[in-house]
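Note that this complex is displayed minus one protein chain, with the remaining chains in position.
A and B are the chain letters, set down in written order, and residue numbers restart from 1 in every chain.
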Amino acid sequence: MAYPKNYRYTKEHEWIEVKGDVATIGITDHAQHELGDVVFVELPKPGAKIEAGKSFGTVESVKAVSEIYAPAAGEVLEANGELHNTPEKINSDPHGAAWLIKVRLSNPAAISSLMDAAAYEAYIAEKGQETSA
Amino acid sequence: MNEKIKKVSRHINQNEGLIFEKSSPGKRAFELPPLDVPAADLTKALGANHRREGVPGFPEVSEIEVIRHFTRLSTWNHAIDLGMYPLGSCTMKYNPRVNEFVARLDGIATEHPYQPQELSQGCLKILRLLEKCLLEITGMDAITLQPAAGAQGEMTGLLLIRAYLQKQGNPRKKVLIPDSAHGTNPATAVIAGYEVENIKSESHGQIDVEKLREQVTGDVAALMLTNPSTLGIFEQRIAEIAEILHAKGALLYMDGANMNALTGVTRPGDLGVDVMHLNLHKTFSTPHGGGGPGAGPVAMKKILEPFRPVPILVEKEGGRLALEPVRPDSIGKVKAFSGNFGVLVRALAYILAYGPGVRQATEDAVLNANYIRKQLAGVFELPYSLPSMHEVVFSDAIQKKNGVNTMDIAKRLIDYGFHPYTTAFPLIVAGAMMIEPTESESKEECDQFIDAMKSIAEEAATNPEIVKTAPHTTRVSRLDEVGAARKPVLRWKPASPRSEAAD
Partner (left out) sequence: MRYLPKSPAERQEMLAAIGAKSIDELFSSIPERFRLREALKIPGPYSEAEIIQYFKDRAAENSNGYTSFLGAGVYNHLRSVVTDTIILRGEFLTSYTPYQAEISQGTLQAIFEFQTLMSQLTGQEVANASMYDGSTAMTEAVLMAERLTGRQRVLVARSVHPEYREVLKTYAKNSGLLVEEIPFAANGTVDQQKLKIALKDDVAAVVVQSPNFFGVIEPYAPLAESAHASGAMFVVAITEGVSLGLLRPPSEADIVAMEAQSFGLAPSYGGPFAGVIASRDKYVRQMPGRLAGQTTDSEGRRGFVLTLATREQHIRREKATSNICTNQALCALAATVHLTLLGKEGLREMAEQNLSKAHFALSELLKIPGVRRTFDAPFFNEFTVEFPRSVKIVNSQLSREKIIGPFALGTPYPELTKHALVCVTETTPRAEIERFAGALKRALEQPV
């Protein structure tokens, strides 16, 4: 799966798409692949504040739970309600329909320090070589 | 299926639905003797509390159907009575039947915890003798038999530590837990009000003593140590570890899940352990019963004795025993009444059967594990070279090259007539295969297990698909766990025209 060029990426495998001061956040194809079949997602409610680098929710497979870390700080505007009934969307469309939350960023400029698509692809390629098959 | 498989052949077990699906109004399986007093006027006695009809959906079947239903269900299970269960750190040993017999005796099974103590001296003597035996086995000074399982024992142990440190003025904040620990350890620490700080193992899976020195500060209440570790390896520097902790006023908690490697050979109390729990449903043969009940007694050094959960068993004049319900420094109660008495009875029966000869059981357990280790080393990767005690941990690294992992191998083992070993634990070994045969396995059974494992290794190399899609001989194949978690169906509901039907 391609990594959208206009998204930014974190080392913990989240993506963020910014339009003005509103951002959409999700987890990457690499993350969903590592996790396996997603069975449940726990997301914050609208109005909740998220802090850059801190966990704001979890994604669960049958045998594991992964924290989701905020790429940037802000206030949650909306959480993707469809994921409650169809968590498998995260596996099939992690960069599109399975967005997790929309936030109003406190500091939109901070995004520029995150990896772009090319840097993220290089990062996960390097990680793939480090770990044993 | 090839002729190499000696143990298992396909056997008939019948299909059987849910008991609710066999229900039909008017069937009875149990009748009561007739009422010998005037029947109460239900409306008058209960008023608005009255449930007019019986419990909706409750089954109505006959006695023969109940017997057939559960008998058929039972044939779908593997069990120790059928063969080896090499689950690591579970100690699946033989559950002696005399234990079941004595636990059911009139005068044992029938006693009420609130009956007068003069009429309970038999029960109290059983508790006292078990206490004494477990203290002798562990080398400790005091004990509580109240916790219902290992996890509850862990919690009790940490609460004792907290109370002791609190009495000295500072309960402290953290508990150190090795990355190889069983999941109950960190879960328990949090319940006991402590933060968990991980301590990484060194390259042999042992506690990194130098790291420990750095990490034990005045904020650390205790280290929770499993010994032997979850790799089955004895913690060789345990005395030093205890000293480091004690020097900083911290305590050493030992998770006794692996006591089957130590009983009669060494005593945790002598090693510097301050408090530990035992799993009677592991080391002391009480049956697992599909997941419990167990018992998790906690043995401790004198310093922790005043904080024990109440009631306390004491000896009075003339040899009379009594339960004292009040102790000023007690942590309280972790469970109603005095513990899982029926489980304690079974454990005592086991200890009495062996007597001082219980060391032989430990020796046989370690012999079996090492025999299996010797025969399978090279066939499977051995991640740690230190000697194994009662269990051995391999990894699936060799088989992984063909895309076969520990879970696949475990599932294929089922086709050979064995219950799988423990997969994917401890976490510090990628693709772990944790094998604990226990002393209950004969040489013949061990050899069959070894043959099966060697055969699977060969299959992984030459025919990996058969391993990856195992098991092939069970009444159900691999089940959809993803669907079960996404849309949980956790009870039967009667099918109705508009409801989502049960099946």
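Keep this in mind: contacts are C-beta pairs under 8 Å (C-beta built on N, C-alpha and C of every residue); 3 or more make two chains touch, one makes a residue touch a chain.
Since we're looking at a predicted model, the values are computed, not measured.
A.B. asks: Where the complex has a chain not shown, which of B:Gly218, B:Gly289 or B:Gly403 is the residue touching it?
C.D. replies: Going through B:Gly218, B:Gly289 or B:Gly403 one by one, B:Gly289 is the residue touching the chain not shown.
A.B. asks: From the list B:Tyr85, B:Phe380, B:Phe394 or B:Phe449, which touches the chain that is not on show?
C.D. replies: Missing-chain contact among the listed residues: B:Tyr85.
A.B. asks: Given that one chain is not shown, which residue among B:Val358, B:Val393 or B:Ala452 touches it?
C.D. replies: Only one of B:Val358, B:Val393 or B:Ala452 touches the chain omitted from view, namely B:Val358.
A.B. asks: Tell me, which residues in chain A touch the chain that this view leaves out?
C.D. replies: Given the touch definition above, chain A has residues 39-40, 60, 62-65 touching the missing chain.
Note that in this section only the chains that are shown with their structure count from here on.
A.B. asks: Using Cα averages as centroids, what's the distance between chain A and chain B in whole Å?
C.D. replies: Distance between chain centres: 38 Å.
A.B. asks: With touch defined as at the start, can you tell me which chain B residues reach chain A in the complex?
C.D. replies: Contact set of chain B toward chain A: 397, 400-401, 430, 481-482, 485-486.
A.B. asks: Considering only the defined contacts, which chain A positions touch chain B in the complex?
C.D. replies: 37, 39-40, 60-62, 87-88, 132-133
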